[in-house]
Each structure stands twice: as structure tokens, then as C-alpha cells.
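Here the complex is missing one protein chain, while the rest keep their positions.
Per-chain residue numbering starts at 1, and chain names A, B and C are given in the order in which the chains are listed.
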Amino acid sequence: MSEISHRKARSIIAKTLAKGREMNLKPLSVVVLDAGGHVKAFEREDGAAPGRFDIARGKAFGAVMLGMGGQAQMARAEQQAYFMAAVNGVYDGKVVPVPGGILVLDKKDAVIGAVGVTGDSSDNDQLAGMAGIEAAGLTGQP
Amino acid sequence: MSEISHRKARSIIAKTLAKGREMNLKPLSVVVLDAGGHVKAFEREDGAAPGRFDIARGKAFGAVMLGMGGQAQMARAEQQAYFMAAVNGVYDGKVVPVPGGILVLDKKDAVIGAVGVTGDSSDNDQLAGMAGIEAAGLTGQP
Amino acid sequence: MSEISHRKARSIIAKTLAKGREMNLKPLSVVVLDAGGHVKAFEREDGAAPGRFDIARGKAFGAVMLGMGGQAQMARAEQQAYFMAAVNGVYDGKVVPVPGGILVLDKKDAVIGAVGVTGDSSDNDQLAGMAGIEAAGLTGQP
Partner (left out) sequence: MSEISHRKARSIIAKTLAKGREMNLKPLSVVVLDAGGHVKAFEREDGAAPGRFDIARGKAFGAVMLGMGGQAQMARAEQQAYFMAAVNGVYDGKVVPVPGGILVLDKKDAVIGAVGVTGDSSDNDQLAGMAGIEAAGLTGQP
């Protein structure tokens, strides 16, 4: 299984932020986690609130730990709210199950990490993150 | 970016409490946090319950970390309840997203801290806090 | 049992800070807790590090919960290090057992709360706090 390299991680972040500028979004914060859910890289744009690191990481962490992007987690919550609420408890409240948390897959469709984007609406966060992952030559699973 | 000075913090609290007396509110508790969410000053009036410090701080802390006053957080919760619930988990339950948590801005509209007021109804807490901030020469964002 | 009133709490803090200025100490942070260990009032001088609230409270909290000022706790730690280490565990690490945490007694020698001072050396923190308590007409037990 390949990993998200330091260079790829920085590229994903740079391209996500570039997409945000292109879409004229509010200041974004973007984290990249490895396949074990551990922080690889992070950047918070000027003007973003101080707490955005935790939210970005919460989105990405939930994606890695569950093997489901934020969009998928939200759909699951609608079907079975009980399960998602319990999942959050299991992870000490550190999961933010909304769009913007995106699984990253390599060419063989193996999960190699996750990206978490926050700062604008969840849907726009997800749009920017998907663009960043794709521009870096990888596949995103929202 | 300017900071809330020790003197300004005490002035905000004094004026908030004075507004509370003028409005004949229940005993109030008022906290002032700096732009990083750390406690700058706090006062709890006689007759206020012992746990009010944590509630006041929870209101102000949520405001700083998210860059949104309590009124705005409540509106966000109505649009996307899921997100605000998750945010609370990310911050170990230390966020109280209701009116009374108010961002404090300087003349250039930069966030320099937050005020948290509790003791009466949330709406009255917010009224008193906004009066305190304005009387101290700053701008409040509820 | 009498309590530390809002007015008395502010007076203790004001006089402690005045002593600090007189002794030319580094910026101080002073908290007053009630007899149940809950925050009554707090002030952090300009230039004091953001984490000082937690340290001040840790000093005062240990004093109230154990019924021993910081000086006494340190002496106990020297006699029985095991006990003080365990005590800290019991309170989730929230006890700072060093000089600067001072029990406050009323005229009948009943504990009505505690003061926590931090910012300079522990010994100077304690000197300033004792002066503040005494100037407010109460008795301090270090």
C-alpha cells in the first residue's frame, strides 16, 4: 500500500487552497492525515478562526476511521442516527461527520489517507477538497 | 491586531454588570477571553450559582474558536444541526452555542477576544454583554 | 459560614496586583475561588502568558480541596511524595501544589475560599497574595 508522501500532502493542500481562492470562498483550513489517521500536513489561511484545525481534523479523522467520506457519513446518519452518534462517542467526540472529510485513494483504490477541509459551507469545503486531491493526481471519495 | 487589555477587560465586565443591574436581571457572571480563547478576566455576582464560570466561558470559547457569536452559532445549528453537535464534541463539550457568547472586534473589525455572559435568559445575557462591550468602546458581534 | 463576596474578591485581587506592582514583580494573574472551589473572580495582567489562568486556579483549587495552602502542600510532598502525586491524579492533574495557593479564612477561622497567584517566582506570588488577602481584611493560610 502506498502512502501520501510529504510532497503529495503539501500539493493537495496547495491545490485545495487555490480552488478556494478561485471560488472566492471564506478562508479555508486543510489537513491531510495518513492511512492511520495521523496528521501529515496542515495549513490554516489568514482570517480563519483559531479552532479550525480541530474541525478539519475531525472531518478527516472520521473518514479514515470509518472508511467513509463525510458525505457518506451524513447519509448513514440519516438512515441510522443511533450508530453515528455512538461512533462519535467511541472516538471521544473527535469525529465531525459532514462534507469536507474526504478519503484519499491511490490508483489501486487503496485508502492512503484523508483530507479535511473547513471554513466555508460544508458543500463548498468538499468541492475545494475534491479539486485539490484530483489536481494532485489522486482519487477522492466524499 | 490589538488585544483586549487588562483595563478594557475589567471595563467590559463592569459595564455589563451595570447593565444587568439597570435591567434588574438575575445575578450575572461575565468572562472575557483573549483572541486565543484564554481567560483574561471574570466576575461572578453574589447569588449566582457556582457553576456559572464554566457556562460563561463555554459561550465565549465557542465564539472565539469558530469565529461566530452565540446568536450566529444558534442560526447555524438550525441550518445544520449535525455540524454544531459535532463541533461540541471536538472541543470536549466545552462549547455553549447560545446567545451571550459575543465576539469582540476592534476598530479595524479584527477579532480581539470574546465575552461570555450568563445568569438570566440567553437573550438578556446577550443584551447586557453587548451594552458592556459598546460602553467600553469596542464592537460586539453576537 | 460566611462567603467571599463579589466585592471582597475584587478587593483581594486589586490589592494583590498592587503589591505586585510595588514589589516590581512580573505580570501577575490572580484567581479567587469560593469554599467549594468554584471560580468567583479572576484577572490576568497585560504581559502575562495565556496559560496563567489554569495555573492560578490549580494553586487555589488544590488549597481548597485539601484544606492546605500551597506551602503546606509542598511540605507534605517532601514528607510523603506518594500521597501528593496520587492527589494530583484524583483531581485529573488540576492541582498545582506550590506556594501561591492560599486558603482564605474569616474572623472565625472558617475557610471561605482560596486565592491562587502566579506569574513571578512561587515565593513572590505567595507574598503578593498574602498581602492582598490581609489588605482585604481577611486571613491567609499559605
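Note that in this section contacts are C-beta pairs under 8 Å (C-beta built on N, C-alpha and C of every residue); 3 or more make two chains touch, one makes a residue touch a chain.
The structure presented is a predicted model; accordingly, all values stated were derived computationally and were not measured.
Contact with the omitted chain, checked across C:25, C:39, C:63 or C:95, is made by C:95. Note on the undisplayed chain: of the listed residues A:10, A:26 or A:76, the one touching it is A:10.
Hidden from this view is one chain, which touches subunit C at 48-51, 54-55, 58, 74, 77, 88, 92-98, 122. On the side of subunit B, the interface with the absent chain consists of residues 1-3, 34-38, using the contact rule stated above.
Annotation for subunit A: contacts to the undisplayed chain at residues 3, 5-6, 9-10, 34, 36, 38-46, 50-51, 53.
The criterion applied here is as follows: only the chains that are shown with their structure count from here on.
If you draw each protein chain as a dot and join the dots that touch, you get a simple line with two loose ends. Of all residue numbers that take part in the contact between subunit B and subunit C, over half occur on both sides, making this a same-residue interface.
Averaged C-alpha coordinates give centres for subunit A and subunit C that are 44 Å from one another. One inter-chain figure worth recording: subunit B and subunit C are separated by 26 Å, centre to centre, where each centre is the mean of the chain's CA atoms. Shared interface positions of subunit A, i.e. residues touching 2 or more other chains, are not present.
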